[in-house]
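Here is chain A:
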Amino acid sequence: MSFDGLTGVLLVPAVAAALLALLPGYRVTARLNVLATTLTLICALSLFFGRPQPGNYLLVDDLNGTFVVLTTFVGFTTSVFSASYIGHELEIGRLTPPFVRFYHAMYQVLMFAMNLALVANNIGLMWVAIELATLTTVLMVGIYRTHEALEAAWKYFILGSVGIALALFGTILVYMAAKPVIGEGLGAMVWTVLVARAGSFDPALLDLAFVFLLLGYGTKVGLAPLHAWLPDAHAEGPTPISAVLSGLLLNVALYALLRFKMLLAANAAALAPGPLMVTLGLLSLVFAAFMLYRRRDIKRLFAYSSIEHMGIITFAFGMGGPLANFAGLLHMTMHSLTKSAIFFAVGHVAQVNGTQRIADMGGLTETHPLLGWSLTVGVVAIAGLPPLGIFTSEFLVVSSTFARQPWLALILVFGLVVGLAGLLLRLNSIAFGEPRGPRAKAKASYVPMFAHLALVLIAGIYMPPALVAWFQNVAGLLG
Partner candidate 1 sequence: MSRIDFDVAHLLAGTLVLISFLQLYQDRLYALLNVYAAHAFTLAASVAWQAFVQDAPHLYLTAAIALVFKAVVIPVALHRIIVRLGIHREIENVVGVGPTMLAGMGLVALSMVVMLRITHDADPLAREDLAFALSVVLLGLLMMVTRRNAVGQVVGFMSLENGLVLAATGAKGMPLVVEISIAFSILIAFIVIGIFLFRIRERFDTVDVQALDRFRGERR
Partner candidate 2 sequence: MVLIRDLAIQGAQMFLVLLLAPLFTGFVRKVKARLLRRRGPPLIQPYRDLIRLMRKEVVLAENASWLFRVIPYLVFAATWVAASLVPTFRTGLLFSWSADLIAIIALLGSGRFFLALAGLDVGTAFGGIGSSREMMIASLAEPAMIVIVFTLALIAGSTQLSTIAAFMTSPAVGLRVSLALALFALIMVAVAENGRIPIDNPATHLELTMVHEAMVLEYSGRHLALIELAASLKLILYVSLIICLFAPWGIEAAGADFPALALGGAGYVGKLAIGSFLLALFETSIAKMRVFRVPQFLGFALMLGLLATLLRFVSASF
């Protein structure tokens, strides 16, 4: 088939992965890594203009278009960040060249897997891709091979595998539900076909399937009580991976959930998926909010805040309706940008302080003004304070919910307040107060960080109509 953006987003990372696996030398590979992600981003953007027909395996529509662009963009900025970050890791000898090579190859594999999962039109293929992404990240989380890193990787691996298994069972059930209607064979696993005829599927089977899918992919999303792998994986892996995990992989898993939610929504007799998602979302939100208070490790802190926000997003999609869905999409985008920016900052902060322990940090806005203030802005944004984008989405979620389900909104607000207080508590001790830790000059790449924060700020004040129309269209799709 002819080369188009779709093949691009899959082909480029695959090729790059192969190359990077072979090439030695940090400088070259780092640059190549950035180059590859740039190309992928360009291909993704080209999807705006030329969009291939959905086949049995691949599909590009507004929904996953959003995700693909977001993924490739954050992938690109993260690769820029990782260039400087990994360089520093090499200098201090935390990583050896072979591992760096491995790291870069895996990075591209991860990109490939995530893109594949997004553009897959076949629920089986999607499952395979997500499994691939999981395994890749497992390997990268364990890359430092310290005790904690291996432990985190192992935890991630085991829980992830169980999640994968549950998701597969759900997938099989969907097929079983589809088979009588669509007939045997590939057709019964092609999402476009499924969603078209979901109305006549067996509801009970669909319900069962959704339960398994919710738990299976929910493990990846990091919803409580399936979240256990997430904080450690974020904390022990290299920071670029933490950024990608929080910023992207969670979204990909959530995207899978959304696809199946649409499937259920299309079937009148099946149970509404909303309540389940709402419940899990609120549970994650409140739980993670309380977990913020006792964190000693800065990366684990923000990992929990990711859980919190995944909870909010799941809640929003669970509520459904054009307004809430729009808010959910917006929130997801904003969270990806903000959280990865925060992890960029945190990575450098940890490097200059030589530790991730919050107790050893202090007065950062004084010792490293740029880092400190960027971190502060990031936290302020993630805490949902204006004029940054997350405020907009939280405004929409809360206000639209309160008119429909006052009690839910009250729980939501409660969680938000608790979470905000927890985050600020930590921020105070990190960014303000008497400076602790070394005053050594930071060799950091600020561009990705600033770019993300700038985008979030702009989105908080002004959203281009095109984007809005797109989001609204997608929100409509989600029903």
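We adopt the following convention: a residue touches a chain if its C-beta (ideal position, glycine included) is under 8 Å from a C-beta of that chain, and two chains touch if they have at least 3 such contacts; residues count from 1.
Candidates were picked such that all candidates are chains of the complex that A comes from, given by their letters.
Keep in mind the model is a prediction, meaning the values are calculated, not measured.
Chemist: Since the rest of 1 or 2 are in the complex but keep clear of chain A, which one touches it?
Modeler: 1
Chemist: What part of chain A is in contact with candidate 1 in the complex they form?
Modeler: Within the complex, chain A touches candidate 1 at residues 124-125, 127-128, 131, 135, 145, 147-148, 150-152, 154-155, 157-158, 161-162, 164-165, 168-169, 172-173, 175-177, 179-180, 184-186, 188-189, 202, 204-205, 208, 231-232, 235-236, 295-297, 300, 357.
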